[in-house]
Each structure stands twice: as C-alpha cells, then as structure tokens.
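What you see is the complex with one protein chain gone and the rest in place.
Our next item is chain A:
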C-alpha cells in the first residue's frame, strides 16, 4: 500500500546508516530479563568484533541485573533478525552479517530472570 496524498509523496528514511557518522544501530533483546523494559538500542562500530560487542557493550549494558555476571553470552543461544545464528566471536559485526538496525536476541537457557516471571 501507499500513502494517499495530493502530490508525489516520497521522503528519505530518517535513519539511514550514513546519518550515524560511521556507526550503526544494533538492537539486543535478552528474553526473560524484563528488568530492562525493552530491547537495548545500541550505537556500535560495524567493524568491532563480536567478542568486543559482548565485553565492551553488552556486559556493561546488562550489569545491573543479578544474572548478568553469571551469563555466558558468547555460548548462549542467538538469533539474528529472528533467524538462528552462530556468532563468530573474532569476526566483525558486519562480517557476522549484523547490518544497520539488525536485532540480536540472546537467550541464556539457565538464567531466566527473577521471581520466576522473567524479570
């Protein structure tokens, strides 16, 4: 479908990767940890390694949760844009197929949040 308008209605998407000064957006969801109300929206370097993403960005982002220090994120279950995904820890995000505005979902099977209700 297309918008009904009085003229040829066409605009640039506001969040194209070139607007992010060499960086890209990445979303990460950690299911069963609703203490963080929504998936994280992170600004990352496309050429950073997956390992660096975990160490430098994901761990600090999740640090407030008691499960964070116990989590083995590298060996957890990953989805990339809803598809099963096996990360290469030493390859860059882009080489892992993680492009701008991709969404990663990381499930830590033994860690199910607090109170038995995924908090």
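Here is the rule we use: a contact is a pair of C-beta atoms (placed from the backbone, for glycine too) under 8 Å apart; a residue touches a chain by one contact, two chains touch by 3 or more; residues count from 1.
The criterion applied here is as follows: contacts and distances are computed from a predicted model.
Only one chain is not pictured, and the protein name UniProt records for it, out of "Electron transfer flavoprotein subunit beta", "Phenol 2-monooxygenase", "ATP-binding cassette domain-containing protein" or "Lactate utilization protein", is "Phenol 2-monooxygenase".
Taking the complete complex into account, A:102 is the one of A:49, A:68 or A:102 that touches the chain left out. The missing chain lies against chain A, touching residues 1-6, 9-16, 19-21, 23, 25, 27, 29, 31-32, 34-43, 60-61, 64, 81-82, 99-103, 114-115, 117-119.
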